[in-house]
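All protein chains but one are shown in place.
Moving on, here comes chain A:
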Amino acid sequence: MIVKDAVCPFCGCLCDDIEVEVEGNRVVAVTNACELGMTKFMGEKRLKNPILRVENEWKDITYDEAIRYAADMLLSAERPLLYGWSGTHGEAQCVGVHMAELIHGVIDNTSSVCHGPSILAIQEVGHPGCTLGVVKNRADLVIYWGSNPIDAHPRHLSRYTRYAEGFFLENAFRDRKVIVVDVRKTETANIADEFVQIKPGGDYAVLSALRAIVQGKTDTIPRTVAGVTREQLIRVANLCKSAKFGAVYFGLGLTMTQGKYKNIRNAIEFISELNRHTKFTISAMRGHYNVYGSNEVNTWMTGYPFGIDFSRGIAFYNPGETTAVDILARKECDAALIVGSDPAAHFPRKCLEHLAEIPVVQLDPYPNATTAFCNVQIPVAVTGIDAEGTAYRMDGVPIRTRRVLSTDYLSDEEVLSRMYALMQEEPRP
């Protein structure tokens, strides 16, 4: 059987043109996906059932037992943390928010360690953006800044930019220029028309220089700025101004380097400035296939995209205080539910030391680095492979993933709903 137009649940490109060939309920071939997507569809080793750590051994338990364990753990915690969410569907994320509200917990998602700074910048200056198809059809200039799609979003270039056919471009490959700005020469830089190499930590200065040039203050620019020559800066600024439609895609190379959210703020203001001359947009390259969805869900339900603390009954938000890393580093948190992410692979050591000391339940289809920190791991269906659900592409377009296999695994939403139902039975003040 061939499933057409399946949706790849790996990166923020959320490609929805995948063909999956299934034989005997196993994926045997995948067309259109990139290497990363293909690996995801072909599957990894999955747990058969929930497991509980007893001493230093894993013991098999039933779903009912695992769900009861998690509910009790969360109910008896004083400062529970519900973290992750970027690797699951929106329906499950909604249950997570209700749960956090009920138990006065903290709910946070992985953007607090990736594009959190972008969100902070947007909260200060806004966001001139667009859907990916606008760029595909119109953009004659694309800038990748601190992002490397060839490695992280392999089909971004072919579906939306460099190699994508565009309605308003006769010969898209020839008519569209690509600029890469980065601290090192990446794979993506190799296919760019112009590569701007910045000294590490120099993004803010380079953005300021470009802004100044666009504002006509070229004579204020020194001979080099963070390793970039004045000539190149002027050339890039002119390319931007003379583009009919320009698009900037930035990644962690801009959000997580020196300056952090100030970099993004400067970049957004540079784009706002360019809009006085031509049309320009800017967007974040979101990593996980549904990290943006978790920001969306949190926002319509609580008002904030991440790091929401319900300990006072109301939704309270203060990144740096109410975000997972901070709560763990301060050793505040006394129980953690991890859904659809692998914090052990990304969090600072100090946080992991605390995670090792408190009860942790993880919902994930696969064992990963966080498994070692868990008391219980509950295997679940993979959205987009054996479960359906909503995911938001990096540009905010929601797509419903398809189910290509049928398995007995419960979906995240089912497991969480059952947990939530148990928790609601407890009397509340």
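The working rule: contacts are C-beta pairs under 8 Å (C-beta built on N, C-alpha and C of every residue); 3 or more make two chains touch, one makes a residue touch a chain; residues count from 1.
FYI, contacts and distances are computed from a predicted model.
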Consult the UniProt record of the chain that does not appear here and report its protein name from "Formylmethanofuran dehydrogenase subunit A", "Lrp/AsnC family transcriptional regulator", "Coenzyme F420 hydrogenase subunit gamma" or "Thiamine pyrophosphate-dependent enzyme".
-> "Formylmethanofuran dehydrogenase subunit A"
Residue touching the undisplayed chain, where the options are A:R68, A:K331 or A:R400 = A:R400
Full-complex contact with the absent chain, from A:G12, A:G37, A:P50 or A:G90 | A:G90
Which residue among A:I314, A:A369 or A:A421 touches the omitted chain?
-> A:I314
Among A:L157, A:C240, A:M301 or A:V339, residue touching the chain not depicted | A:M301
Sole touch to the unshown chain from A:S294, A:Q362, A:N375 or A:T390: residue A:T390
Where the missing chain touches chain A, by residue = 4-5, 7, 16-17, 90, 94, 98, 101-102, 119, 122-134, 136-138, 159-160, 165, 167-168, 244-245, 272, 275-276, 278-279, 281, 295-296, 299-305, 310, 312-315, 317, 388, 390, 392, 396-400
